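Below, a portion of the complex is reproduced, with chain positions unchanged.
Going by the order they are written in, the chains are A, B and C; count residues from 1 in each one.
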Amino acid sequence: MVSAILEGLVKALELIASGDPTLVDITLRSLAISGLATILASCWSIPLGVFIGLGKFRGRSLFKGLFNVLLGLPTVTLGLVLYLVFSRSGPLGFLQLLYTPSVIVIGQAILITPVIVSFVANTLEAVDPEIRSLALTLGASEVRASLTVLNESLNGVLLAVTASFNRAIAELGVALMLGGNIRGATRVLTTTIALETNRGQIALGIAMAVVLLSIVGLVNILVSQARRWI
Amino acid sequence: QSMGPNEPHNLVVSTTTSLYDTGVLDQIEEAFEAKNQIDLYFISVGTGLAITHAQRGDADMILVHAPSRELAFMEDGYGVNRKIIAFNYFAIVGPGDDPAGIREKSPLEALEILVGKARGGDAIWVSRGDDSGTHTKEKGLWAQAGFEVSALREEDWYREAGSGMGKTLQIAEEYEAYTLTDMGTYLKYSEEGLVTLEVLVGAGEELINIYSAIAVNPDSNPDADFDAAITFIEYLVSDEGQTILREYGVDIYGRSLFNPVVELLKTGSDPTTAEWIEAAGFFDGTECPQEYRKGEYGLYN
Amino acid sequence: MIELAGVSKIYNGIEALKNINLKVERGEILTILGPNGSGKTTLLKILGALEMPTEGFILSNGVRVDEGNAEETRRTTTLVFQRAVLLRGTVRDNVAYGLRIRNLAGPEIEKRVKAALSLVGLEDLADRPSKGLSGGEQQRCSLARALVLECNLLLLDEPTANLDPESMIIIKQVIKRLSERGVTIVLATHDLKQAQELSERILLLDGGEIVESGRPDDLFLGQSSDMARFTRSENFFSGESRVLEGVARINIGGGVEIHGALSRGGPVNIHVRPEDIIVSNERIVSSARNNLLGSIFRIEDHNSIIRIKVDVGVVFTVQITRRSFEEMGLNVGQEVYLTFKASSVMLL
């Protein structure tokens, strides 16, 4: 039965080699959705992580704990809650975003927010606190000093961001509940994998997973190359 | 959705997983979209969630196979214009050596024997346990056979998978157990070599599995694309739709997964089966009682 | 230009500074001396508006510094840390940091960075990654990074630690030059020679308090006991004391026994002030209990005062007036007697 795995590998190669248009479509959609979600989430999560990691306010550890806990939010639940919010009879139903790629972007962005926040905060805490003082004494504003600290721990921040991308592209619950796995519209790699698996098309499911992992691998390699240039 | 007349409409169809997973809807979608300016959006979820979607206005119609719940859905004012689109049979499957000895028995008799054997430790039953159409059917069967499901649940041999059909089959396979399955999923899994369970009881009135389409009531949800829903239901019961349903899977499985129903009910070509369908899938002698019909679409002529 | 009033600083219950009152004038070079942990670094951080006092306040050009306006103060002030902290990137990146923040033009940055690097002798290492630098190279990089900013107030925390002699001289010259140009400089150091040569005023901290303050010569020559205790430079001895008939006989090594008016036995630390010792060519017969013979091996001229180092087995420093020095015709290599009273022996 492990032959199914091998079969899946072979099939994956075939699919990739043949440039199967459905596969290309789904893959590009996955990339676009999770990439956007990662960018979107970074926009608010990195500043938030910096705030929590470097700030000196009351309740900081509580705040940090909260995001740690949110790491444990199951994707189905998040999918469900957001479904209720974006459903036509929900508070944001008027936006008519349900079953569109946009809402998956939003959902995944929310999903990965605690990942980025937690890890950025933690990475920053590990940076020599003197770095911040140094930046300040050289005339940096508080914000600029935070950016400097961030820059010192760029490796950690990049890891947080790529890990969150990996998490986003690999998650199923949100994509399924909010996107609905609609063929040609919101079908992404994970929903396809789940579908094929449910359909008993195990080799195909594995093939898609191989594609997914290749994509993730490629993105990670690109990022780590880009890192060298920073 | 308010779209211009020439732009394609999105028609959101919440469908039960076991139907979607057969793949028949992909084929129907292609054929239908080629003819209509309507973009079909199939959302494949559990029966309960499919109904929730429709109730909350997130689907324009549903495709399900749980008549009792369909009636409740319409009674609550959420659905109208129910139309039976196809049928097939559930099957009781089990290990080839059939330790309980239920092969070829009638469904209810088979269940009775099975309980006896199971209590003696010779058989295991795996229930889907997820309130799906199949699960609803299973519960009905136990009741018909004279058992209280709530009591059976507490017995050791009665296992609840709480999963989809495919997973349930796999669990039954692992336990060398019996289970109730829809034909489409079983054939797929069997064909793929994922299960070696055999169909032991595969026909009979009690096992009939009726698929129907219900449009969302525009009174409950004015935004629902009622016209498009009716167009699609009409297509499903059209000759073309029925043909696709009948022919789907023949090339793979050597037999059809779904039986067309329109012809059968209209012409009375197979009175026994028609009777079974009516008994299991009609309410007050009709697919859709008058009060749950909406508009003049000639669906019920 | 900057003033501290009643400043205290407490870190987790540790009182690093206690009630500091201090005024630093424009263009002066103020040196902070003090034992380890006496609060020098803390004082510099407060002057640099990097830490806020727990009590009291800072006035910068008459304006009270608080969290809100600290940034302004920090724009015209910079602190070189005791322990060099370098940012990622090259030496050049590090030195350019403060200028980039100030949005200077590229060529201007380049010019100033180059000048600063050549000042500290790091021009060849400009493109080295900061991570692999040697200790002194790090220190010099961090100095260059501060100098390039041309701040009004330059705070230096042990700027010459880890520097080689040449760099040390250069940095001293740089400090002098900056001060002449009106830059105010406050520096903490353990290099007493540097403190003496460089500064216009010295502050001696101990236990977070200012225990002494004044011009270098006043502090170093007319040594107060605080200063003397701190510098340990002259006539400090450790030894075993035996008390006999109310007089302590203290063996301070080198075959020398000192008589002190002490009642403590066992290991003691003692000090004799250079001013309290009498020098003579002949043995003096007097009530003074200590009478030691030794030879002069160094003579230092401090204008009206002459300091002589005499080796009697251990080295004693003696301070006499130029007049007696000339009258006695003392010179190196000469044998002399040192005489001092038991009551001049101070216990530390």
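Structural remarks
The definition used in the following text is that a residue touches a chain if its C-beta (ideal position, glycine included) is under 8 Å from a C-beta of that chain, and two chains touch if they have at least 3 such contacts.
Values in this document were obtained by computation on a predicted structure and should not be read as measured data.
The formula for the complete complex in this structure file, using the labels of the chains on display, is A x2, B x1, C x2.
We take it that only the chains that are shown with their structure count from here on.
Viewed as a network of touching protein chains, the structure reduces to a simple linear path. Chain geometry summary: the mean Cα position of subunit B and that of subunit C are 91 Å apart.
For the pair subunit A and subunit B, the distance between C-alpha centroids works out to 36 Å. Looking at subunit B, no residue sits in touch with two or more other chains.
Residues of subunit A in contact with two or more other chains: none. Taken together, the subunit A residues at the contact with subunit C in this complex read 128, 130-131, 133-142, 144, 148, 151-152, 154. By the touch criterion stated above, subunit A contacts subunit B in their complex at residues 83, 87-90, 93, 96, 98-99, 180-183, 185, 195, 197-202.
Interface residues of subunit C, counted against subunit A in their complex, comprise 45, 48, 50, 71, 74-75, 77-79, 81, 83, 85, 87-88, 97-98, 101-102, 145-146, 149.
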